[in-house]
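In this view, the complex is presented without one of its protein chains, the others remaining in place.
Naming follows writing order (A, B and C), and every chain is counted from residue 1.
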Amino acid sequence: MTMRRLAYRILDPHEHGRGAAAFQTAHHCFVGGGIAAMVLMTIPGLDAVQRVALQTVFDVALAFFALEYLLRLYVIPEAPWAHPGRPWRDRWHWLISSASLVDVCSTWLILGATALAIEAEPVRLTSVVWLFKFVPYSAGLSLLANVIRNARSALLSVLLSFVIVLITAGTLAYVFEHQVQPSTFGSIPSALWWTIVTLTTTGYGDAVPVTIVGRILAGCVMICGIGLFALWTGILANSFAEEIRRRDLLRTWDLVTKVPMFSAVGDGTIAEVTRLLRPREVPEGYVVMRRGEPGDCMYFLVSGEIEIRVRPNVRLGPGDFFGEMALITGRPRTATAVATKYCVLLTLHVTDFRHLAARKPELTEAINREAARRLAEGRHAGA
Amino acid sequence: MTMRRLAYRILDPHEHGRGAAAFQTAHHCFVGGGIAAMVLMTIPGLDAVQRVALQTVFDVALAFFALEYLLRLYVIPEAPWAHPGRPWRDRWHWLISSASLVDVCSTWLILGATALAIEAEPVRLTSVVWLFKFVPYSAGLSLLANVIRNARSALLSVLLSFVIVLITAGTLAYVFEHQVQPSTFGSIPSALWWTIVTLTTTGYGDAVPVTIVGRILAGCVMICGIGLFALWTGILANSFAEEIRRRDLLRTWDLVTKVPMFSAVGDGTIAEVTRLLRPREVPEGYVVMRRGEPGDCMYFLVSGEIEIRVRPNVRLGPGDFFGEMALITGRPRTATAVATKYCVLLTLHVTDFRHLAARKPELTEAINREAARRLAEGRHAGA
Amino acid sequence: MTMRRLAYRILDPHEHGRGAAAFQTAHHCFVGGGIAAMVLMTIPGLDAVQRVALQTVFDVALAFFALEYLLRLYVIPEAPWAHPGRPWRDRWHWLISSASLVDVCSTWLILGATALAIEAEPVRLTSVVWLFKFVPYSAGLSLLANVIRNARSALLSVLLSFVIVLITAGTLAYVFEHQVQPSTFGSIPSALWWTIVTLTTTGYGDAVPVTIVGRILAGCVMICGIGLFALWTGILANSFAEEIRRRDLLRTWDLVTKVPMFSAVGDGTIAEVTRLLRPREVPEGYVVMRRGEPGDCMYFLVSGEIEIRVRPNVRLGPGDFFGEMALITGRPRTATAVATKYCVLLTLHVTDFRHLAARKPELTEAINREAARRLAEGRHAGA
Partner (left out) sequence: MTMRRLAYRILDPHEHGRGAAAFQTAHHCFVGGGIAAMVLMTIPGLDAVQRVALQTVFDVALAFFALEYLLRLYVIPEAPWAHPGRPWRDRWHWLISSASLVDVCSTWLILGATALAIEAEPVRLTSVVWLFKFVPYSAGLSLLANVIRNARSALLSVLLSFVIVLITAGTLAYVFEHQVQPSTFGSIPSALWWTIVTLTTTGYGDAVPVTIVGRILAGCVMICGIGLFALWTGILANSFAEEIRRRDLLRTWDLVTKVPMFSAVGDGTIAEVTRLLRPREVPEGYVVMRRGEPGDCMYFLVSGEIEIRVRPNVRLGPGDFFGEMALITGRPRTATAVATKYCVLLTLHVTDFRHLAARKPELTEAINREAARRLAEGRHAGA
């Protein structure tokens, strides 16, 4: 592996190797430390020692991100999307990507201002953009982004209702209150401030209606606010449930396509197999199958760990499958399988499997081929 | 197409043509601009230039809406619900519809006040009603309206509980606090103001209980408020899920009825076909079917775009279907289909289809008719 | 019908006749008016005329409820739960029921105080209990009560978490703040007031932490509050969905048991029929079945209205069924059915029905008996 390849793998957010883990820890610490230093430096009346210490932390983080940026630019030809032979065009594309712009708007802006001897104080605040450097490392954020994108049109309708209620209530509040309280309700923009504070049930208390109609209006605005918020919650809850269901289906599909004996058959068959699988959860220490018992189903391991008790023992991890010999030979289990952790399994019953095989001759062929190969290898994990 | 017909199509909120799109953009800008001008004009101490600028924006919007109103009145005989030969009776019905009343209560009221030289300032505020001109253009708002209508009775029960808690707690707060704080809790109506501010967890802080029992009551009121709000949210979340499910079912039904070969058969059969369809999502670039492979299902495209690789290539959009030749001829696919965007498909498996056909002779006839027509046309998209 | 029977039916909350409707309107007006009068009378500085008017409204409501109470006591022997021949024992049971106690604690307490010439002002406030007189008239409230009862144990666990967070945070706030702000955080009970105001995100602003640790604690308390509230919402949303599902199942069951031909067969068969029914919704004007078409299913009307186009036309309402002739005779429809409103139907497919009949000889018998009866009657609604 070349030096550049190694550097690429260390910088890749999806890598879990030792170097990558160390880099990620350092990266997260520098983001946290740099922003903390920037935040604390705005406190008036720090003494010289504190100021120097914070400035040092900030400058080290700054240097780290500048180096990281240059390194990322250097390793671009190693990316899977890079085109061999035209590294500079790929680099240019990365330079104008959002990942690069995060650094351009913070790290390089601060460095530029320092170089040009511009007063660094306000420019330093742009380092808050570093927070977005966390985004590529969080799988959950992309899930949330999908949830919001799917529910986009319904959420925008709620926002439109929100604006309609806001402006209508603001105008009414102005009408009811502006003669009694000219300082806080003296114009519709001022009244809108009260309305948004009330509609979100924040309620600072800096503007409060005093007339009776104003207070009745306030009550209605609060209840509308709660109602709109409840709608918003309902929409997001449904969108989240849908996204989770979709992700689970894709995971099942991925697991099925990993089984060698299915790799020869088409997507249509895999779709049917996916529908026939049933999830099952077993606690730590559970005996999933026992040597000598009749075997009636095969298992796909979604998460957890299974120990196949053959000589020597075999440990299976997420994505592995076992017990498929029962579907092929119809003979008793040749090994015992024990869950060494809490496991999520997908089971495929032999009846469902045979029913499927009867209608798909290409699957029967794949079965026979696989059965021959397994027996030749003398592999026992299949059980 | 007559001039009036053209004008009708430009004004129709459900049109997406060029003229309609330009009109909608102008319309939305004038609603936004007119209301913004009205809001800003209430700021005290504007100088003469600002005032004239805002008044001009407002007057232009006003003129636009007046013209739009007259135009809508003129084009009514083109509406699908209009009765030929009696345009004035239809116009009268539109005049008393809610769409017209929005303009009567704002545009024409302001114009009338100006004509009668009445002080325009307070009348101008009625232009806030223009916000409701957005409603016919938003599909999402009608969804939300359905969600609330379906859950109406449960939401009203929560509102009744809200009122019971509100008045009971207001009375108790009056009992506990009116001797200690006669200015803020001196009567039950005053205590109700505190109660609603607390029950919605707004908490302005202008009225706060100081006695121990008053504070314990306040804690209970806050928890009740959160509980009622949670109930409200739960109701809306369920109603939303139900409405989405219903809309999806209707969409599936609509798609099925678009397939020419199903148009000859009755609703009962379409209902069964709808139940047999299975949704499937494919990413951009996914090969849905491949030329020469055995075909085992047909596809309905719900959203996204599919490219059928025949000579010349055919692009299919939402509502189109393909792969139906497999259900008719039983021969391998004659074309390759690739998703050019993220697509949502509905698939109908050949087994399900044949099972259905065996019980419905009228469907078999429709199949044979369609197969003959396709082969005669030499159309390849069917694949 | 005796006078007492008539009075009973007028007072029954589940009656919808003319007299009952008139009584209910009056009842609701008196509850609203009486409580409004009580609330408004607490405003200081009312003039004599206002005071007399309010007192009159209140006294009329009081008299109405006293009469209603006596009347209810009188009609008890007409109640379905009454035991013939022992009216006074039944009356005694009603006297100590919650329905009666609502009046004892308000109406009779106020009348008693007036009779004894005790100062009426504070006693009058007990009329707030009249609000609970709405409860027997609201079907939604009993649904909400079930929702809360089903989720009781989970809600109590959230409440226990709430108390744990409340007291722990209150103690910490006392530790952090009591030296800086002895007036607002001078004891744990005082600090608890701040904590509950913060945990429910009410935020009056009368007590605000000023130390840095105090403010960090406040941030944590707010986030915990939102989290607990979210849990509460999630629990109620699930409980609500479950209760709605259960109610729908019971409604389906009720509909099935109303079909005469099922009345002869056992609960087991009805349970199976219930599982085979599929809901279907049709818009106004939809032709559900058409004369001369082959009939493949029967329909149960859950809500809406169906017009059977025979001579003379027959209108069917919720709970009615039609199209069952197709399941019995296998001949084409003899009538057309049109939805005159938006309808929710339950459909039973002939295949499902025959499959069931093959396994249940008693159902076949019931079918033959019903078919014979229908044909003899010449009834066409069955179609």
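Assume a residue touches a chain if its C-beta (ideal position, glycine included) is under 8 Å from a C-beta of that chain, and two chains touch if they have at least 3 such contacts.
Keep in mind that what you see is a predicted model, and the values were worked out from it rather than measured.
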Residue among A:138, A:179 or A:313 touching the omitted chain: A:138
Full-complex contact with the absent chain, from A:196, A:276 or A:310: A:196
Residue touching the undisplayed chain, where the options are C:205, C:294, C:319 or C:332: C:205
Chain not shown: contacting residue from A:237, A:277, A:316 or A:346: A:237
Residue numbers in chain B that touch the chain omitted from display: 201-205, 233-234, 237
Positions on chain C contacted by the hidden chain, ascending: 153-154, 156-158, 160-161, 163-164, 167-168, 170-171, 174-175, 178, 186-189, 192, 198, 201-205, 208, 212, 215, 218-219, 222-223, 225-227, 229-231, 233-235, 237-238, 241, 246, 266, 268, 271, 275, 359
For chain A, residues in touch with the removed chain: 35, 38-40, 42-44, 122, 125, 128, 131-132, 134, 138-141, 143-144, 147, 162, 189, 193, 196-197, 200-206, 229, 232-233, 235-241, 244, 278, 280-281, 293, 296-297, 351
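FYI, only the chains that are shown with their structure count from here on.
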Equivalent interface to A-B, taken from B-C or A-C so that over half of the residue contact pairs match: B-C
Intercentroid distance (Cα basis), chain C paired with chain B, Å: 29
Geometric centre distance via CA averages, chain C-chain A, whole Å: 41
Per-residue multi-chain contacts in chain B, two or more chains: 189, 201-205, 229, 233, 235, 237-238, 241
